[in-house]
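Here the complex is missing one protein chain, while the rest keep their positions.
Chain nomenclature is as follows: A and B, assigned in order of appearance, with residue numbering initiated at 1 for each chain independently.
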Amino acid sequence: QSNLQLYGRLDVVVDSVRFKGTPNSVSVTDLSTDTSYWGVRGREDLGAGLKAFFKLESGFSVDTGAQGSATQFFNREAYVGMGGNFGSVQLGSQYTPALWITTKVDPFQRSANGAIFNLMQQNGGNRQRGYLLLQNNALQYVSPDVKGFSARAMLGLSEQTAAPRDVGEFRSASIEYSQGAFYGGFSIEDLKIASTPAGAAWSNKTVTLGATYDLRTVKLYGYLLKNTLTNSRDAEGYMLGLTYPVGAGTVRASYSAREVDGIAGSKASVMALGYTYDLSKRTTLYTSYALLDNGAASNMGLWPSSKTHGLPATGQDVRSIEAGIRHFF
Amino acid sequence: QSNLQLYGRLDVVVDSVRFKGTPNSVSVTDLSTDTSYWGVRGREDLGAGLKAFFKLESGFSVDTGAQGSATQFFNREAYVGMGGNFGSVQLGSQYTPALWITTKVDPFQRSANGAIFNLMQQNGGNRQRGYLLLQNNALQYVSPDVKGFSARAMLGLSEQTAAPRDVGEFRSASIEYSQGAFYGGFSIEDLKIASTPAGAAWSNKTVTLGATYDLRTVKLYGYLLKNTLTNSRDAEGYMLGLTYPVGAGTVRASYSAREVDGIAGSKASVMALGYTYDLSKRTTLYTSYALLDNGAASNMGLWPSSKTHGLPATGQDVRSIEAGIRHFF
Partner (left out) sequence: QSNLQLYGRLDVVVDSVRFKGTPNSVSVTDLSTDTSYWGVRGREDLGAGLKAFFKLESGFSVDTGAQGSATQFFNREAYVGMGGNFGSVQLGSQYTPALWITTKVDPFQRSANGAIFNLMQQNGGNRQRGYLLLQNNALQYVSPDVKGFSARAMLGLSEQTAAPRDVGEFRSASIEYSQGAFYGGFSIEDLKIASTPAGAAWSNKTVTLGATYDLRTVKLYGYLLKNTLTNSRDAEGYMLGLTYPVGAGTVRASYSAREVDGIAGSKASVMALGYTYDLSKRTTLYTSYALLDNGAASNMGLWPSSKTHGLPATGQDVRSIEAGIRHFF
């Protein structure tokens, strides 16, 4: 049991949120929670360069102790894999290739209220114009690093026995490149979803492109996303950001936006400014300010306030100021 | 990961319960479970006298393997804290200041069917005339020990955006003193609850006072509780108890009662006698006898039989004889 590890993260914030305008302006102070989880992971050396490994991870909320999902306890990946020089193969419930790019090109590290996923990630209901976070019943190949390049390919099985049998099927691939001060990643994915009215499955395709460039001190971040959906207009998103180290701390800023082509008022944007201060490798204090500007036809939410209060009304803007602590174990 | 700890407690009992009188007398033998949990906790030394720490704890039943709460998996505290010479600050889902006093003044150590919380603790529905156990969205300050004195202050945020916005808000403080053979604790709390009919929030206030005195061999225990609720009569409770060591074992006895002022038949009392025997620091055998006497207008329950059978009928008495094993890991 050499490589068995119990690990986790607790992230809790005091969050002052203001919902502006329609129907009424209201300010509220929450104790909220950002990405928090615990898990077990391990690895076994099988000899001849082969290894087996697994991960089980469960999300929860520090403010209430509630599990992240009522039914999917290990809702942050559950898989077994085997690997070697050829790369590795993983079977189970897994993050999509697109997810891994966002972990590298988000100045806010997918946390705090400037997180890139606010506008870019699929989030249930009709908020489906973005990359998918997690895919059940997934087979994934992860390549080794070859001269800075690495790649992923994933197939998520639909497991349907009734027509249309491809509803739920997911295919995705990504390629990433890292060299010196530069990182770039590209992903493409296609999720088959039920059509309205019922009939042949629709294709929900998302392409993402992310990059960072480290100018020393200042580091630049960029992200582009394009989503096409059968019988719908295209949707696009982008993000520009930077980080700037100040002593043991880092200033973080980003501007992101998404809209559906030719739909008036569909644009939403998030402007965010933050500061993180590392007390140690495991413990970080942070603060951030973010303003979500929803167009007249948009009702995107701002994490993590959307956890407590749900989505704002259509067209309603949200402002958040937060201060929190993040602790890894 | 120096201070990471996986820990827990399993407590299982054979419980012979008798429900007396209305509607019918019935005796039943259960395999039941007392306080059982598992958790993960850790601490990190940040230097300069500072530390970060966390706790995640989940309750369950040994007799069925069921989790304590369907939605709140870590239902026995989930928090992150930072501390130093100044004391510590904790953010998350936490036990109230009043809880910690009961852990010290209950001859039955909050276990077995003489446990102090039977009559003193809020327990949902209209059984709200007591101290609160756990508060979500809570900020807590815990003082260091200063010449035997220590204090706690807690604020639980309501997070409401609609009027009355203070419903759910919780404020509490406690002070405890320990010197030689004496321990004393005092707590005050105020939970805002929804009024009937709807309107301004009602104030549900509880004051508790607990003390123990160790006469060598015999140790004495006492507890007083007073609850005031807007538009309601006051409620009071008290407990007197003692423990007496016998070899590796301890005899335990208590009498507790609560009633609402001027409400005929509202009095409930629990008389309990028990014996615990420590096989080791981690494993204890125990037995206890308890009689719950419900007044004509009272339907308090007796733990842990109330877990299996729910509350008795109004006015129904409950007698329990149990023998169990408690094991810490």
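By definition in this document, contacts are C-beta pairs under 8 Å (C-beta built on N, C-alpha and C of every residue); 3 or more make two chains touch, one makes a residue touch a chain.
Computed from a predicted model, the values in this text were never measured in an experiment.
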(message) I'm checking contacts with the chain that's been left out. Which of B:V12, B:M154 or B:I188 qualifies?
(response) B:V12
(request) Looking beyond the chains shown, say which of B:D30, B:E259 or B:E322 touches the absent one. (result) B:D30
(message) I'm checking contacts with the chain that's been left out. Which of A:L50, A:V207 or A:L220 qualifies?
(response) A:L50
(request) Kindly state which of the options B:V62, B:V142, B:A253 or B:A268 is in contact with the chain not pictured. (result) B:V62
(message) Applying the definition given at the start, please give the residues of chain A touching the unseen chain.
(response) 1, 4, 6, 40, 42, 44, 46-47, 50, 52, 54, 56, 70-80, 82, 91-93, 136-139, 157, 159-161, 165
(message) Residue by residue, what part of chain B touches the chain that was omitted?
(response) 6-8, 10-12, 14, 19, 26, 28-31, 38, 60-67, 70, 279-280, 282-283, 308-309, 325, 327, 329
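We adopt the following convention: only the chains that are shown with their structure count from here on.
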(message) Fitting on CA atoms only, what is the rotation between the copies chain A and chain B? Please report it in degrees, nearest 5.
(response) 120
(request) Return the distance between the CA-based centres of chain A and chain B, expressed in whole Å. (result) 40
